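See below for the structure under consideration.
A protein chain is absent from this complex, but the other protein chains hold their places.
Take a look at subunit A:
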């Protein structure tokens, strides 16, 4: 029976009916032994990044972004994760016994963690890592694995990416390391007992997956609207605990494997021109040599040049 279920899972990609697909996933998951406690212990990794409203500037030596004296704040995707954790608690469907905010970074991460706690996290752990030697996604994932195991987390809500390096890898790596199911780019999360249903928005529709705890969910912009920390909650956050830990405590080696060769500003945008209509736009693009072929198709499709010059995904009606 198990093998037939597994086979079914392998076929998932070829099925079009979501219902069919869901029942297959459920079928597979029901084979897994139930092993988690009933309350949620949520781990929310948070990163201190340059504020989204600040225009980043490349440093003089072209090795990175100037961070000195620049306003930093909680990575917006991580705000979504914290908010979702708090909402899961407020919804009261499944009890939430712990919301743990975690950050690895310079001493100032304490501010970021305070913000997370003012939004509703119960406590925080801070692993101090020097500002000039940030961890790579794999390092963070290894660290999170150790934290999740030690703290007995059964749900990790992680931003789909950090707005500074845009790596977008940590959640997936963590799922791989832990061997837990993952649902990426969540726009909706529902938890009933140990069953988690996650919706993500895809081109032209939504994609719903279901899995069982423990699991990893990466959060996307449409998930919720994060609250502003209220003054009473800011005060309460001052009394919450930030535990200081080191990489060694978790047996993680923070050495980097990648070397940044050079960081450059994007070329300044040249002024645009105006075209009258779709035909005008197409001929302008052709004239500029920006597209290699362009057919206006009756249905949505992609037109791209092998060297990736420009990809258009368009029909005449949606261009007009």
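In this section, contacts are C-beta pairs under 8 Å (C-beta built on N, C-alpha and C of every residue); 3 or more make two chains touch, one makes a residue touch a chain; residues count from 1.
Quick note on the criterion: contacts and distances are computed from a predicted model.
J.: Hey, which one's the missing chain according to UniProt: "Globin domain-containing protein", "Small ribosomal subunit protein bS6m", "Short/branched chain specific acyl-CoA dehydrogenase, mitochondrial" or "RBR-type E3 ubiquitin transferase"?
T.: Options "Globin domain-containing protein", "Small ribosomal subunit protein bS6m", "Short/branched chain specific acyl-CoA dehydrogenase, mitochondrial" or "RBR-type E3 ubiquitin transferase" considered; the missing chain's recorded name is "Short/branched chain specific acyl-CoA dehydrogenase, mitochondrial".
J.: Write down which of A:39, A:133 or A:230 is the residue touching the left-out chain.
T.: Missing-chain contact among the listed residues: A:230.
J.: Kindly note down the residues of subunit A that lie in touch with the hidden chain.
T.: Output for subunit A: 73, 115, 118, 228-235.
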